[in-house]
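Encoded as structure tokens, the structure appears first; notes follow it.
Note that one protein chain is taken out, while the other chains of the complex remain in position.
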Amino acid sequence: MLASLEDKPGRVVIVDLGGGVMTVARGDESQIDVLVVVVEPYPRSAEVARRLLAMAAEKGIDRRIVVANRIAGREDLDAVERFLGVAPDVVIPDDSAVAAADRAGASPVDHDPGSPAVGVVRELASLLLDY
Amino acid sequence: MRVVLLGKGGSGKSTLAGLLCAEIRSRDGAVVAFDADTVPGLGEVLGMPATDDWMLAGSAVRDAGGWRLEGSAADVVDRCAREAPGGVRFVQVGNADSATKDFELYRARYPDRWSAAVAFNTVARIYDEEDGWAVVDLQGGTLHVASGMVGTDGVALLVVEPFAKSVLTARRMAGMGTWPPGVRLAGVANKVDSADDEAYVRDALEDLGVPMWASVPLDPAIKRAERAGVPLVAGDPSSPARRAVARLVDQLEQAGAPAEAVRGA
Partner (left out) sequence: MTKIAVAGKGGSGKTTVAGVLARLVAEEGRDVLTVDADENPNLGISLGLGVEATYGLISAREEMLPDGPAMAMSMEEVVERFATQAGERLKVVQVRKFDHFRPG
């Protein structure tokens, strides 16, 4: 599907793959330049993340970024490292502004653009696109 | 009594399924728990080590008409279910570590997984015990619901968190078409942290014509248990979430009880 997209220089395509592993498992990942895996500090979240990272490596997606989400402190960060086996590349803090946006059905960027979580995603953008 | 859990991914279906099993076991009820998701989930909640075990491999065989189950659903469960801590019988479809877009290729490469998935989808859809419980934890999202995994009998519990995406998912599910007439659709508000949260979900469910059968609070003890890998069946029965689930089980028992004819009066 992505293969037939016009290769416009400077264009960025972001695909939300849906939860779980089957979209990656079944996908033709040769089209993807980088896979961002979002993980929370819980064993089951980390298990899915671990499988996604392994599948991506198997399929030749060489750039893989791990984003730890809803990290409330040192304990949460340690939990991610312990359950996943690797340190995350980006750490998004537990941010009440995001929860408020979620509740309202709004984007955090509109609801509270200065919030810590949005700030970290800005860093993620730089990391992904070498600003 | 058949209970099937559905809802947006991450809404807490597996945890609720685990709490239901714990409560049923504390009442000495028999329960078979089905994990329909292809990533470790309900098993871990129940205290089973996460394995890629495609438990029902070989339980469905190809014949002239397509696929045939080897025995009845009860036979398959008796043969393949594993015993989880606390006496919960557990059946999972299996966990995927790789796959391919090409179904033909997948079936050729992984015949065991394929037959396990076919068997699981058949069994989970129909398994029902007259004097026991079946708790079926579906994959998050609408796919499993659309493909009939809810079955044609029992209670479908729509698990909704107090967030817009979770409510939108509920809206989609309630609006998927005609629900099987033998299925009762009820809602459960989950991870409720305030009266506002509860009202938010209750109002949304009301708009959809779905009764809210329980409101389960956000419970730090549950999060701690998950982190520590403690099976919910071993958890504190007096924790807030567990008490809410106890009331839900009361309601489910009532729903499953045959209607009593009014005598005399």
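Just so it is clear, A and B label the chains in written order, and each chain counts residues from 1 on its own.
Following the convention adopted for this analysis, a contact is a pair of C-beta atoms (placed from the backbone, for glycine too) under 8 Å apart; a residue touches a chain by one contact, two chains touch by 3 or more.
Predicted, not measured: the structure shown is a model, and the values here were computed from it.
**Student:** Check each of A:V34, A:A57, A:A72 or A:A87 against the chain that is not shown and name the one that touches it.
**Tutor:** Result: among the candidates, A:V34 touches the missing chain.
**Student:** So one chain is hidden, and I want to know which residue out of B:R82, B:R107, B:R172 or B:R227 touches that hidden chain in the complete assembly.
**Tutor:** B:R172
**Student:** Using the touch rule from the top, list residues of subunit B that touch the missing partner.
**Tutor:** 8-11, 39, 140-143, 145-148, 164-165, 167-169, 171-172, 176-179
**Student:** Applying the definition given at the start, please give the residues of subunit A touching the unseen chain.
**Tutor:** Counting only subunit A, the missing chain is touched by 1-21, 23-24, 29, 31-40, 44-45, 47-49, 52, 67, 69-70, 92, 98, 102, 105-110, 117-118, 121-122, 124-125, 128-129, 131.
In this text, only the chains that are shown with their structure count from here on.
**Student:** Would you mind writing out the residues of subunit A in touch with subunit B in their complex?
**Tutor:** 18-22, 25-28, 41-44, 47-48, 51, 54-55, 58, 79, 99, 102-105
**Student:** Taking the touch rule as given, give the residues of subunit B at its contact with subunit A in the complex, in rising order.
**Tutor:** It is residues 9-10, 14, 37-41, 44-45, 50, 95-101, 139-141, 162-165, 168, 200, 223, 226-227, 229 of subunit B that touch subunit A.
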